[in-house]
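One protein chain omitted, others in place.
Going by the order they are written in, the chains are A and B; count residues from 1 in each one.
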Amino acid sequence: MSDFISKITSNQPIFDDNDPQDELITLNIGPTHPATHGVFQNVVQIDGERIVSGVSTIGYIHRAFEKIAEHRPFYQITPLTDRLNYCSAPINNMGWHMTVEKLLKIEIPKRVQYMRIIVMELARIADHIICNGILGVDTGAFSGFLYVMQEREFIYEIFEEICGARLTTNIGRIGGFERDFNAVAFDKIREFLKRYPPVLKEFEEMFVRNRIFIERTSGVAAVSAEEALDYSWSGPILRATGVDYDVRVQNPYCSYEEFDFEVPVGTTGDVYDRFMVRNEEMWQSLRIIEQALEKIEKEPKGVFHAEVPDFYLPPKEQVYTNMEALIYHFKIVMGEVDTPKAEVYHSVEGANGELGFYLIHDGGRSPYRLHFRRPSFVNYQMFAPMSAGMLISDAIINMSSLNVIAGELDA
Amino acid sequence: MESSFLLEKLQGNFPAKIVEIPDAHNLLTILVDAEDIIDVLRFLKSDPELQFIHLTDITAVHFPHLEKEYAVVYHAHSLIHNIRIRVKVFLFGPNPEIPTATVVWKGANWMERETYDFFGVNFIGHPDLRRILNVDDMEVFPMRKEYPLEDPNRVDKKDLYFGR
């Protein structure tokens, strides 16, 4: 009898020849499930509370981005990229603009690059707020989420000041930004740098040494670096396993090589490490934004786009008064500008991993083929094999720590 | 590591099977036949000098005006040497076939399913080749150029207002 009790207390599965429950129950998790992660489905076979095997089904929000992109000119694809990883839309926008600039071989002035970095790092903080907050909610800790969501509202205010929209921002143009950051935007960014660190510290203190959180997340879903690399993982979850692959460091874009920041790396790849890596990345993003603000001070004022009249829409006042501006506007909108026939692959460090854009252009108005290398899609394929042998509650925590955004999963 | 060194090493190991395609952005792009692709990918991954252990992406492109209509494109990344490579394989339509890369990288699983779903490329030996993003009973392959963007069965859009 004590043997039986010790099996129960040591959290081992109880497989016995006399086991009356020799059937596995099939449980359907999703596509509508309470933790607002998104619409994907897992049909799992469970033995008691333990998952034996599972099958993932996705595609419940497949919106055919790649097909739409073949019918839209470059500047109309930016709103599409917004809706990929909608929690950090500016990163997608900037990535797309950089891809097109790589194709068209446009040089971007330094000040614009620093402005882009500020916007991207703010978006990264916004995404990590959601991921870590929701991970807290899934373990039962709701208050932390509410505290940091308030700060996310402030990031929305900054985005609104820059581009007018909160969530699906459509920030920037090919060649830079549509307008300069005004003084209010810079003030708000500085205020964010002052008001966010104490809140992040409070959020950290709620979780990092919290006994319940550590018990829930430490040792859960540990992944070795070799397996993670074999499954093409990237982003914070790969860094949690010990591999310091960060696209900002490996293939620097947008002047990231001039910035001084660390890439946090974990050891075991379990959920606790992923939480800590994301947390530390938020601190590093704050450092980067501070440095970017200092660097912008040193650049000539008022530069917010590259001088490429062939691709950058002229200001509307000039279109109505100036002949060249009218001609350029017409050429850009009608797609009469000569663009090179080439293919380019560019990747940025999205909040979830390596977000890549593979663009094949045939010289026409729209791309011939545009493929998004979506990190959530590639990361999520390991979920079903990984959840074999886990408790259901651990699998849910694992799912939320992978930070799968449904828009990016299905594209 | 330079792309020229990488190309020489590949051409040394697979004589007359690797063709370089010029790329405007310094990403080594090679053209391989479907019979040799798995050997090339396995060499890229396991050779101790190259170590392309990270598969970035697998996708396909449809060129209806070419003789070999479908191109399957692999992007791989060697983290240690910080070099990327693009491998292209051209296949004949309308039922293109190519061996699966899941024997080389496990992460190729869903990437190949997505390529099958959109283009109908059959990956021989794939453990579970079925549709992933579209509805399961769809019969056509929507990213092929002949398939329209909008729903062909839609009745409520008036052609007059949409200029058709």
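Assume contacts are C-beta pairs under 8 Å (C-beta built on N, C-alpha and C of every residue); 3 or more make two chains touch, one makes a residue touch a chain.
Convention: contacts and distances are computed from a predicted model.
Entry comment: the absent subunit's protein name, as recorded by UniProt, is "NADH-quinone oxidoreductase subunit B", drawn from "NADH-quinone oxidoreductase subunit B", "Protein arginine kinase activator", "Ferrous iron transport protein B" or "ABC transporter permease".
When the full complex is taken into account, the listed residue touching the unshown chain is A:67, out of A:7, A:67, A:287 or A:365. Panel shows chain A; residues 31-34, 36, 38-39, 59-64, 67-68, 79-80, 82-83, 86-87, 130, 146, 149-150, 152-153, 156, 166-168, 406-407, 410 of it touch the chain omitted from the view.
In the full complex, the hidden chain is touched by chain B at residues 133-135, 142, 147-152, 154, 156.
Basically, only the chains that are shown with their structure count from here on.
Computed centre separation for the pair chain A/chain B is 24 angstrom, with centres defined by C-alpha atoms.
Taken together, the chain B residues at the contact with chain A in this complex read 23-25, 27, 53-57, 59, 61-62, 73, 75, 79, 82, 84, 86, 105-111, 114, 118, 131-135, 142-143, 149. The touching residues of chain A, counted against chain B in their complex, run 58-59, 62, 64, 66-68, 70-71, 102, 227, 229-234, 243, 245, 250-251, 340, 342-345, 347, 354, 356, 358, 360, 368-369, 371, 373, 377-378, 380-382, 410-411.
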